[in-house]
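Shown here: the complex without one of its protein chains, the others still in place.
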Amino acid sequence: MKITEDGWFRADVPVRFRDIDAMGHAHHTLPLVYLEEARAAFWRELKGSASVDAIDYVMAEITLRFHARIRFPSDVTVGLAVRRVGTKSFTTDFEVRSASGELLSSGTTVQVAYDYTAERTKAIDPADRAILERWLTAGNSSFGSAG
Amino acid sequence: MKITEDGWFRADVPVRFRDIDAMGHAHHTLPLVYLEEARAAFWRELKGSASVDAIDYVMAEITLRFHARIRFPSDVTVGLAVRRVGTKSFTTDFEVRSASGELLSSGTTVQVAYDYTAERTKAIDPADRAILERWLTAGNSSFGSAG
Amino acid sequence: MKITEDGWFRADVPVRFRDIDAMGHAHHTLPLVYLEEARAAFWRELKGSASVDAIDYVMAEITLRFHARIRFPSDVTVGLAVRRVGTKSFTTDFEVRSASGELLSSGTTVQVAYDYTAERTKAIDPADRAILERWLTAGNSSFGSAG
Partner (left out) sequence: MKITEDGWFRADVPVRFRDIDAMGHAHHTLPLVYLEEARAAFWRELKGSASVDAIDYVMAEITLRFHARIRFPSDVTVGLAVRRVGTKSFTTDFEVRSASGELLSSGTTVQVAYDYTAERTKAIDPADRAILERWLTAGNSSFGSAG
């Protein structure tokens, strides 16, 4: 179980050469790609679901801050913590750190549950909500050890 | 000259098949790539500089909101407006619209001038500042018609 | 109609900043992305079909040669010509040229018709075959002018 007592889920992601742009650092969209890998790892681990079909939300809003340039070759560690669980949407904070712990990027994303067939937002699935709410209270409770 | 009287610079960007992810829409990082194309077009047009070497700033912060899914094939129009010019940084608003004018994505980016040799932030180059300040006041002045 | 008398279909594709890698040129996968845009434009124009669902083949084999580095900013022109139409597969030659006509990349791709539901290869759809065969003989016939 990778959720720590303070409620952060962490996953390591290797930086690829293709991530690096003409300025010699990872293109500024890459923290979001690293975050996506951590988010997928979270759902795989918590929900036990691995397939792309299981992803039934879309991005509503992203805030992304850049603290240091990301270089190749390296691994980054993405931390992910849930901050709010609403009826249709949930909010997560994230940070991307170097192997030595330096803060590289940080931010917040808001996801909204989405019915891809009807092409409209929907209420968060109860099973997903239960996972998110357990995660939300992980910092205060036994989530980490019970997971 | 593509800066309109209200201070928006606009550029069209074709969506690529490769932009589309497994969910059938442009991956959520793509609005930033479309925006980057518009920003590069802005500098080429205003500064007359085309080379990658001319780009001497880094991203400091991005806020990105998603209003509608972006599909393939299509062209999007990116609008870009400067909102603040500081000593070292400048702030721009952007919006991505479909060919029919539907708002697809919007947001704000903060760029900070960067010395790639010294690897630290720097004051905005005076020539760039002059361009940005003319653009900032474009909505109230003759910038659009004089450009 | 963009198929010339010698049987080449041509489409222009703008190079993006994000295409450029740490070595200062378009990453070596990008000619295939530019080619894909031309191929999609071909099907849109010839078949009148715009949707992703209409693409029912997979890549079987690619040969790709690099003649010159691709820079940003620039537009490239992708030429595409069909060389063989089999029962299940068809072979196309391609070339990527700069705006001034310099040959940048060239190669050959073999596509095989694919049933995404059954997850196996299939015979080329008769309507697609008719388009490909007309294109194949375009160099010798009135295809270009009749299109």
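Lettered A, B and C in written order, each chain numbered from 1.
In the analysis below, contacts are C-beta pairs under 8 Å (C-beta built on N, C-alpha and C of every residue); 3 or more make two chains touch, one makes a residue touch a chain.
Because the structure is a prediction, the values reported are computed rather than measured.
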item	value
Left-out chain, listing which of the shown chains it touches	A, B, C
Residue touching the undisplayed chain, where the options are C:I3, C:V33 or C:V96	C:V33
Identified contact with the non-displayed chain, of A:E37, A:D56 or A:E133	A:E37
Absent chain, residues of chain A that touch it	13-14, 16-18, 20, 24, 33, 36-37, 40, 44, 50, 52, 72-73
Contact footprint on chain C, counting only the chain that is left out	22-24, 28-29, 32-33, 52, 55, 58-66, 69, 116, 119
Residue ranges of chain B at the interface with the undisplayed chain	17-18, 20-22, 24, 27, 29, 72
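Convention: only the chains that are shown with their structure count from here on.
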item	value
Turning angle required so that chain A lies on chain C, C-alpha fit (0 to 180°, nearest 5)	180
Geometric centre distance via CA averages, chain B-chain A, whole Å	26
Chain C residues counted as touching two or more neighbouring chains	17-18, 20, 24, 72
